[in-house]
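Got a structure here, written out as structure tokens. Questions coming.
With one protein chain removed, the remaining protein chains of the complex are shown where they sit.
Labels A and B are assigned to the chains in the order they are written; within every chain, residues are numbered from 1.
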Amino acid sequence: MKPTLKQSMFRWLDDRLDIQPLVDMMDHKKVPIHSHTVWYYMGGVTLFLFMVQVFTGILLLMYYRPGEESAFESMQFILTEVKFGWLFRNVHAWSANLMVLFAFIHMFSVVFTRAFTTPRELTWVSGFILLLLAMFFGFSGYLLPWNELAFFATKVGTDIVGAVPLVGEQLKVIIRGGEDVTGATLSRFFGLHVAILPAITFLILSFHLLLVQRQGISEPRHFKALAEEKKRYMSFFPDFVLRDALLWLIINIIVLSLAVFYPWELGLKADALASAPMGIKPEWYFMFMFQTLKVIPPHVWFIEGETFGILLFGGAALLWMAVPFARFRGKQIVDSKWITILGIFTITYMVVLTITGYL
Amino acid sequence: MKRTRIIKQYLLIFAGITLLGTANLLAESKVNTCLDCHVENDIMPGDFLEEDVHQHSEISCAGCHGGDPEAEDMDESMSADAGYIGIPSRQEMPAFCGKCHSKIEYMRVFQPRIPTDQVDQYYTSTHGKKLLSGDKKVAMCSSCHTSHGILPAKDTRSSVHPFNIPQTCNQCHGDADLMASTSHGTSQYEDYAGSVHGKALIERSDTGSPACNDCHGNHGAAPPGAESISHICGSCHLNNMEFFKTSVMGQLSESADYHSCEQCHGNHSISEPSDELLNVNESSLCLECHSDGDEGYVAAEAMYTQIRQTDSLYQAAIIRLKDIQIKGMNDVDIQYVLKDAKQNLIQLRTMVHTFDPVQVKEKAAEGKELSAEAISLAGLEISEFNQRRMGFGISTLAFVLLAFAVFLKIRQIDSNKKSD
Partner (left out) sequence: MKYGRREFINTLLGAGGIGGLASILYPVFQFLVPPEVTEPQVSSLKVGAVGDFPVNSSKIVRFGRVPVILIRSDRDTFKALAATCTHLDCIVQYNQARKQIICACHNGVYDLSGKNISGPPPKPLAVYSVSIVDDQVMITQEKDLA
């Protein structure tokens, strides 16, 4: 029988790139089916939103001009003169927020399903770093339109960096590109947002995805304990991929609706001499930290409250990252119910403080 | 050599400074027995202010009232020998103040450019003339400036600052007893406070708006004559005056005994002008003289129609602008065009004073064009807005269709597996 066009194209590629093993791997890759299968999709959604960010970000770069004199004006230009400029800007802003949200959901689902147990510690660590990177993306991107709110939020945010012990002041000056938030800060944040962070993210994201492919999809304990014939799986391709695609399409429609019906304001141009407007708030994913710093007393023991808060969050982040490595009497601590309690506590803490921040 | 000279110079300068300092000290502690006694016995004048401009320039009690402020004994310090004048009578007052204020040689020490013609001006005023003729109730210097709490007119607390002038004049002009012998009536303040000028000055603190003195004068206060009214109003309402002067109406008003601006607008109670003043119904000012069918009636009707049309088109454009802003669309261009349209409306309404419907019509055409342009720009924005909604609808439809297809595909694969 004569090979079809599809078959001959595959053969041509396989001869040159040896893709048969990849296809075999895809064929063998299986996704367990159980009551928590839904969480397997969260990472994919985050990835999709990241791709939307890259795509719309590159488009915005065509017209955006960093600089004190041009950033706000070019944003106005994008929003008013450029066809569909409003769409891409609003999609970029909305998708950014949803990406951080889904990264958080992805992370907590991993905690509760214990997906980070051996051998997946490195996947966890790289994932956590990716979350931090997403937050840095958000922080640096927030300033780029150079409007009043972003200007003052950045001022407050970078001020907090100044409280880091020993190197705080120098770090603040380095981040700001000077003593104060100025056009120099804007240049730095722009470089960070469009070059440095994407480069780092690309490397770590590749690593993260490579690990997922190498190790396969994690099976929760109750699923592992099942008798072999009771374990149900679906194939990664096409079953899981199609479901992924369906979800991505739904998310896509949601982002578009938000962009059309709830556009982001551009606000007023930043003016360093103007007095700070009322109600400067950080973006919602920084709110719980911002609120914590507010409630910490000015001095804890001998250290300043703000410094204490930073040390607290720095320590908490390190511990959080180290959870899969922790051992207790030779057993991975992650098996204990304490992890669930820790996870619930963390979520409750974050949600409650975020809500109080908006009250 | 050189060094000693420098040291000498320094010493001299130092000595000079010390001397000056001591002189200053002495001046500050200058004896003023008037104040000592009057404070001690609690018989200070009721309107006394520490910040009084004379007090501030170190012209103490004796500077005006005469006498010897250094004498310890009251009889001595308040004796005619010491030049004591005491309280001047109302008729004496202009000369009392004028002994300094009319002398530039004296006044320029304090303020080189200060005018010194107040007393002369005063005697040309209705107040001054009446005072000369023996009327003791009329206003003289201290009636407006106070006696012992005099502040420069630029000080907002001063009785003669624009903010306070209407009240200051009203002290007498609002007093029915004082005004009984005149034909003035006492309603000027209320009339003014409700007028367009009064509201601007009193409610919005717009010092550009005239207070009493801006039309009547200060020291030479008098009711403006018929021939001066258009000049007085025209000093601010420049174009109105220019248009009026060259108009048929203006020329008529010169020959006939019309009170130009005042004839239509009134005086103290000038209300915010409204297009209705021009309309041909009860509100019309024109119909006070003109009647249905005559030339003036036709002109008024034509101008009124033009202005209303232009204005309603402008209002319609403003509504579109608001709609655009609420929809979050680009309002920059529309706003700019409407700024011009607003300017045109102001000019158009001013142009009524040409009493020439042809000129008004030309101007109105410009304004209508501007508003129409704004409306068409707004139309573009609204259609852009609708296009966005439409585009969103279409693309959502496509994505939903795709999602549905994927869903069916999943179902199909699943059911195939089951049947295997």
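Miscellaneous remarks
Note that in this section a contact is a pair of C-beta atoms (placed from the backbone, for glycine too) under 8 Å apart; a residue touches a chain by one contact, two chains touch by 3 or more.
Nothing here was measured: the structure is a model prediction, and the numbers come from that model.
Within the full complex, the chain left out of the display is in contact with A, B.
Which of A:Gly43, A:Gly57 or A:Gly85 touches the hidden chain is settled by the complete complex: it is A:Gly85. Of the listed residues B:Tyr258, B:Tyr297, B:Phe385 or B:Phe399, the one in contact with the hidden chain in the full complex is B:Phe399.
Touch with the chain omitted from the figure is made, among A:Met62, A:Leu210, A:Ala276 or A:Ile341, by A:Met62. Only one of the listed residues, B:Gln55, B:Ser209, B:Ser260 or B:Ser371, touches the absent chain: B:Ser209. The set of chain A residues touching the chain not shown comprises 59, 62-63, 65, 69-70, 73-74, 76-77, 81-85, 87-88, 249, 272-273. Along chain B, the points of touch with the absent chain fall at residues 206-209, 235-239, 332, 335-336, 339-340, 342-343, 346-347, 350, 391, 394-395, 397-399, 401-406, 408-409, 412.
What we mean here is this: only the chains that are shown with their structure count from here on.
The mean-CA centres of chain A and chain B are about 60 angstrom from one another, to the nearest whole unit. Those residues of chain B that touch chain A in the complex are listed here as 328, 330, 332, 388-389, 392, 395-396, 399-400, 402-403, 406-407, 409-410, 413-414.
Within the complex formed with chain B, the chain A residues making contact are 79-80, 86-87, 238-239, 242-243, 245-246, 249-250, 252-253, 256-257, 260, 263.
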